[in-house]
Every structure is written in structure tokens, then in C-alpha cells.
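Here the complex is missing a single protein chain, while all its other protein chains stay put.
Which chain is which? They are A, B and C, in the order written, and residues in each are numbered from 1.
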Amino acid sequence: MKTALDLSEAIAVVHRDMQAHLGQGRVADYIPALARVDPRRFGIAAATCDGQLVCAGDGAEPFSVQSISKVFTLTLALEKLGADLWRRVGREPSGSRFNSMVRLEQEHGVPRNPLINAGALVVTDALLDRGDTGTTIEGIADFLRLRSEDPSVDIDQEVARSEGDTGFLNASLANFLKASNNLHSDVADVLKVYFNQCALRMSCSQLARAGLYLTADGLDPWTGERVTTAVRARRINAIMMTCGHYDASGEFAFRVGLPGKSGVGGGILAIAPHRAAVAVWSPGLNAAGTSHVGSMALERLAQLMDWSVF
Amino acid sequence: MKTALDLSEAIAVVHRDMQAHLGQGRVADYIPALARVDPRRFGIAAATCDGQLVCAGDGAEPFSVQSISKVFTLTLALEKLGADLWRRVGREPSGSRFNSMVRLEQEHGVPRNPLINAGALVVTDALLDRGDTGTTIEGIADFLRLRSEDPSVDIDQEVARSEGDTGFLNASLANFLKASNNLHSDVADVLKVYFNQCALRMSCSQLARAGLYLTADGLDPWTGERVTTAVRARRINAIMMTCGHYDASGEFAFRVGLPGKSGVGGGILAIAPHRAAVAVWSPGLNAAGTSHVGSMALERLAQLMDWSVF
Amino acid sequence: MKTALDLSEAIAVVHRDMQAHLGQGRVADYIPALARVDPRRFGIAAATCDGQLVCAGDGAEPFSVQSISKVFTLTLALEKLGADLWRRVGREPSGSRFNSMVRLEQEHGVPRNPLINAGALVVTDALLDRGDTGTTIEGIADFLRLRSEDPSVDIDQEVARSEGDTGFLNASLANFLKASNNLHSDVADVLKVYFNQCALRMSCSQLARAGLYLTADGLDPWTGERVTTAVRARRINAIMMTCGHYDASGEFAFRVGLPGKSGVGGGILAIAPHRAAVAVWSPGLNAAGTSHVGSMALERLAQLMDWSVF
Partner (left out) sequence: MKTALDLSEAIAVVHRDMQAHLGQGRVADYIPALARVDPRRFGIAAATCDGQLVCAGDGAEPFSVQSISKVFTLTLALEKLGADLWRRVGREPSGSRFNSMVRLEQEHGVPRNPLINAGALVVTDALLDRGDTGTTIEGIADFLRLRSEDPSVDIDQEVARSEGDTGFLNASLANFLKASNNLHSDVADVLKVYFNQCALRMSCSQLARAGLYLTADGLDPWTGERVTTAVRARRINAIMMTCGHYDASGEFAFRVGLPGKSGVGGGILAIAPHRAAVAVWSPGLNAAGTSHVGSMALERLAQLMDWSVF
């Protein structure tokens, strides 16, 4: 086994090594607010169980978390519904693109897992159920403020509205779920909450801090608060490992060796159990919709710190 | 983090706890030789990186390894072809049953991963390429003899012949691969080798011993031999984690938290990186074709030893 | 070849023969206004090229035409766009249910044919393009009034609104088409027109009269007006033959031997080229969503009149 570097040194090495790759990949262009982002931005931050927070590059710069939010709404929905949630959404890799209708129809409106869009819509509906959209959106944002210990975390209203204009595939999925009796609230309300949760702006530092409870069996290791049960935390990590990157989840599992979740804003949150939560940000995406430089950075960091679970 | 038990104690606890469940699940009945096995058999064995081998119940009784063999042929094929293998087979979960044709057609004859049947047939073809069937079968058996340090490992000829009689789905897959130019050898030869590798008889002790190289970055921790590179060992573990149990891989990842591979003979091999390789055997299968009691035993052992990677 | 009966006698025979079957099948219950219809209603009417109109039972009673409207909007869209329509919708049987998403995704948002829901939504969009919903809806209603020579043809506002409340599958399809750039107008506008065209109320007599142009190479045989070209009329008949009853089109082609289009309101329009247009109505549906008694009546009539094209 290799001797692990000090975390600060490792982050510095990763930051330096990524300079040659900045600008690679393709920035998401389906939302104007995302398309405008400078493709050469790069941030990284790691929060460790034993209390360190190391940050480099644009690691303090907020960006659109997009699908990374699915990890946090899943946590909230499991707290709210417990195992009943699994009647409405599966826990298996889909082997499909993030927005595929095919599997959804084959499986009669029960999405394969909570990290594909259809599954995340069901999770959002579970949070919204009988509440109003405003309260639900604030509840999600508050959870992230609390977990990141930063009250400034907020939703980018322009991005939230852009999703509303262009999200026809999500609207197609949501209507299909509704037709399958797997949405309880109004389609428009579910989509509103979903587009708002995706539009949360957070920095790598905030995200890494917020993800810490997944490194420590559901306890926040800095405050001792119980965020979720150990079983649920492990369940979430397992789902991130097998399903976190759509049909490139296997590749990420191999290269990085950690549970992770990517967003089309270019962010990735990865969990090194019992060690650290790490967030990276670089807007250029690979073919599977995951940050190209971000994946490389996580692979390098996991290697330097010997964090792969395999 | 919980205090871990001593391994011998833990294995004893698991063995005792499983007694109440013996006979649960459904024994595979598509091959007479498998259908005859007593459903109440139960064996378990763990081989640790630091030199222990602990065994309980029927852990020394040989059984038909079936699909567990795919892990070892994958290792051999990666040694033979290196990364070129990935031109012929993917590395992503399929989200489908073990023998699905659908994905294979959609993806033009490139199987999703080497642990579904179609992918394993390509791997076998890679081993057979330009060799003859007898030599190839002996080469696979020899690898298992070497890795288990036991020259008595052998192939059950009755099972090998039974597969030949009833394996129409495998023949369908193999012919489809051939039509897609993704088999180089004759269909009948590939099937012959495949049915023979599945018919290997090994005990839990032998399997656990044989799997040790996957716990230690490709080195056999008992002999110091390099079996495969660290990168390939990690790749194999990642594939076992995301794809090892067909469309129940996500569930296994959560419950057990370890890379694993099951066979319809009722065996499961699991890898606790840097700790141990574990094999269990209990013939009754769950709906996904994985040993019912075997999964429970692994879940319990991983919990007692705090081996989950999540 | 059998000696054909006089049409009036044949209609009387069919009417009498169907009495024993009234009430069979299952009335569509997804819209309250349809669910309330008496399952024992039965009407039939035939309009011949040479000027007869024969009607029996409830043949003068208006009912909800539902998907039969797709034949008429297809005619209008072909007049408006000509062959350009075929860039946006195919002409092949889908082998799928009327509302399947699977094929639509596989074929990148180009529906297989204009008689499945997805295809009909594209056709409706083609009619709506740059117009407003009110004008478009009135245009469709006016076409039916003109073709049936009956200004009383109208839209059932309650049914149109019901579709709006429950049509989540159609909303899912429409949003998918929009995401695929195959709808030009707003999703809500397309759905509004679509739900209104489906809510047209017409009697068997009106429908049979309206369909006459399809029996005579696009000319209305009673007035001499050209409704569409001969090529388009033949195209529409061919599509009705191969695609008019979703995944039971082959069965209808065999049993009745005529191009036809069914609606979930229990109506069927069938075309006997160069002879007659026939409409039947009986609310009970078979498993494929086609009127059970209606199909039997058409089979019997085609047999008595020797009208099968085969």
C-alpha cells in the first residue's frame, strides 16, 4: 500500500496537475445560465471526518449543483418516509441515460433508482406531498444551509426559471409518473420544486462540508448531530456507487473508487467513507454528462490519498 | 465505528445465526445435477490478507461454482489482452437479467459487462482464441488450482454435459455474438469452454483462498506472487460491486457493502479489500438468482467485522 | 364468390345478430363522461358511393369519436403540408400500444405513424402551427360538419375538459415530442386542440357520410368535391389498414378485411374502397381498446356484402 500524502499537499498536487486540462470537455448548453460559465474554472475542496477543510482554486465559488441535489433530497425523503420510499422507486442501476423513458414504461412507472431524473422526481414528490412548493423548496435549501453551516446557500432564480422553460423531458417523465399514479402532487408543483433544488448554488467547500454525514454512518462528525441512520447513510453511498453517474457509473466506480454524484453544472460530490467528503467543480462535461476535469481530479486525489474502497 | 469481533468468533456467530434459515430460497432446477443438491447445505470460509483461513459448516465441501468462474476468466483475459478486452465488452451495469438479449441487440453485440452471460462468453472466447478447447479448459482449471493452492480442484463432467444439453439461451447469446463479429472461435467451442468453466467444483475454502489476490491490489498476500496488476484488480472489484449480481447488484452493494459475484449453484465470493476474501454456499436462491442464505450470511459477517466499504 | 345481399337487408341482419352480444366488452372508464354511457347501445350506418345511407339501431345517436378524429386531422394536415408531414411522423405499424413511449424514444421523437397518439399529436401540431387553438379547433369541427353535411356536429365540452384533467400520458408524449423538437406550438395548446378533436360528438350516420371521400380516391362521391388527392386517400387507407387499431391492427385486417380506425368511445369507421364507408358504435371495448361488438358487426357486414379487400 502506498504511503498517503498529507491532504493539503495532495489537494495542491491535484490543483497543479489539473491546470493542463482546464477547458476540456463540453459545457452544458441547454440552459443559458449554465452555458455562460467560463469552462476554465476549477475548484476542489475536501472536508475530513477529523475536522479539516482544505480548498483550492475556485473551491469557494458557488456554482449550480444540479443533480448533486438528488443526494440531499434522497436523505430528506428517507427521513420522512423511511423504507416506504422504496415502494415508489427502486435501488438498482438502470443501465440507461439519465432521462430515459424506456425503462420507466417497462417498469410501470417505478423508476429504477432515486438518482436518475424520474426517481428524483418521485423523491421530490415525497418531500412535497401535502406541503406547498414554497415551504418544500425552503426546507431543502435550509437543509443544505444547516449541513454546510452556511446560511448564505441559496437558489439561483434565473437557473430555476430556465429549467422551467426548457425542461420538456423532465415534464414528460413527470407526466408519465403521474399517469402511473406515482406522483401524489400536481405535476407542475413537483417540477417547480425539482427545478429549484437543481438551481441551488453552492461552492465546493459548502458541498464537501454538507456531505460529511455520509462519511460517518449518518452522524455529522463535526457537530455530532445525527442527520440520518447508519443504515440509510450506507444505503445512499451504495446507490451513489452503483447509480451516481447514470450509464457511466461503472467507469467512475473503477477510476475513482468512491461513491459519487455528478451534476451537469460540472460539480461532483464524492464520499470517502470514514475519511472525507470531497467536492470538485469544472464545467466541461464528458459524453456521459460528468465533469471531465472533475473526474480526473477525484481520480488523482483518491490515488494520492489511497482512498479507493477497492 | 463498532469494535470488530475476532474473525473466528464472527464466522461462528454467522454459522449459528444461519441455522434458522437453512432451506430457504429455491434450488436451481434447470440442471439435474444442481437440482439434486440438499437445500439445507451451508458453508462459509474466509481467507485473510494476514494469513488466516477460517471455515465453518460445509465450507470444505465442493459445489458447482457456476458464474463465480467469470471473475477468474476475466482476470485471465485481462492478463492476456489487457485493455483491448474493453473493445469487445463494456464495464457498466446492465440493469437487466443475466441472460437478456435485448441490451445485446441494442448495443450491437457488445455486452454491457463481463459478468453477464453474454460478456462472459466474449471473455471465454478471448481465452480460447487460437487455442483448442481442451487446453483452454485445463488452463482455467489450472489457474484455480494454483490460486487455491489445491491440485484437486476439478470440473464436474456431468454438470458440464448438462449445461450442454439445456443451455439454449447461452447458445442464443453466443450465436448473436458470432453474428455481431464478437466471437472469434466457433460457437460450439466457446460454449464448450464456458459450460466447463461453470462446472468447476470448488469448496468455500478453495474459493476464498483463490480470491485473495483481489483483496491485495493483485498480489497474492500469502505467496507474494503478482496475479494481476493493481489497476486490474481494482477494476475487477469495481465491476463486481456494480454488476456482480445482475439486476440485484444495487441491493447486494447496500446489504453487504462488498464487491461480490454469485453463481446459481448457490455460491457467492465477496472481497473485503485489504482484509479478506469470503466465500459462502447455500443452494436456495432468491428471485434474482443469488443464494438467499448466502447473502444473509455475508451481510451478517460484514456487519460483525465492520467490513462494508460504505 | 358469394352473392352479396342488398345493403339494407345486410344491415338489418347485422343489427339483429348483434342483439345477443350487446353489453359485452368493457366500457372505457378513464373519463367519467365515457364511463356513464350505457354499454348496451349499438348503432351502425353505411354510406355508399352510389348514394345510399342505411342506418340501424342507435346509428343516429351522437357519441364521442375519440381517436377516429385522427383520420380526419391526418387528411387536413396532408392538405396543409403535403409530403413534408412525413418528415415528422412515420407510416409504419408500431407493434406497440397506442400510447407507448418506448418506440418514441428509440426513434428520437419521430412517431411511427399518425394513428398512434404520439403521431396524432404531431399531426395536430401541424394543423395548429402559427394559428390559435380556437381557430384550429373550429377548423377541424367545420371540416367534419362539411364532410357529414351536418352543421350540428359539435364538441362535447365536458369530455374535452375531462381529457384535460386525466390525460397525463398524452402530456408525457407531447412533452417528449417537444423535447425532440417535433412540436412547434406550445405543449398546452397542442393538447388543448387534441383533447377537443377527440371530444367531437358524431353519430354513425354522420361518420359514415363524412368518410365517403376515402372510398372514392379523395373525391366526395355525392357532391363531386375533391377533398384530397387520390394518392393521399390511398395513403390514408393503407395507414388505417396497417396501423388503425394499434397492436391489434393485424387481427382487424384479417377479420374485417377493410381499412378502419377505432376510438375508445366505442366507434369504428371502416372504408370499403369503391363501395361504402361504414361506422359502428358499441361502447364495450376488447383488450386492444376496440369496440368488441362493433368489430363483430363490421366483420359480419363485410362478409355479407363480400367487401373484404383480401
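Heads up, the rule we're going with is that a contact is a pair of C-beta atoms (placed from the backbone, for glycine too) under 8 Å apart; a residue touches a chain by one contact, two chains touch by 3 or more.
Quantities reported herein were computed from a predicted structural model and do not represent experimental measurements.
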**Request:** From the touch rule at the top of the page, work out which displayed chains the omitted chain touches.
**Result:** B, C
**Contact partner of the left-out chain, one of B:10, B:31 or B:104** = B:104
**Asked** Of C:64, C:237 or C:262, which sits in contact with the chain we cannot see?
**Response** C:237
**Touch criterion as defined above, residue of B:35, B:83, B:179 or B:287 at the omitted chain** = B:179
**Asked** Just one of B:5, B:53, B:146 or B:169 touches the chain that is missing; which is it?
**Response** B:169
**Prompt:** Please identify, in ascending order, the residues of chain C that touch the omitted chain?
**Reply:** 1, 90-96, 103, 112-113, 217, 233-235, 237-239, 241-243, 247-251, 253-254, 257, 259, 273-274, 308-310
**Request:** Name, in rising order, the residues on chain B that touch the hidden chain in the full complex.
**Result:** 100-102, 104-106, 168-169, 171-176, 178-179, 187
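Rule of thumb we're sticking to: only the chains that are shown with their structure count from here on.
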**Item:** Furthest chain, CA centroid comparison against chain A
**Value:** C
**Message:** Please identify the chain lying most centrally, where each chain is represented by the average of its Cα atoms.
**Reply:** A
**Prompt:** Taking each chain's centre as the mean of its CA atoms, how far is chain B from chain C in angstrom?
**Reply:** 56
**Prompt:** Using the average of all C-alpha atoms in each chain as its centre, how far is it in Å between chain A and chain B?
**Reply:** 32
**Message:** Quick check: what residues of chain A touch more than one other chain, meaning two or more?
**Reply:** none
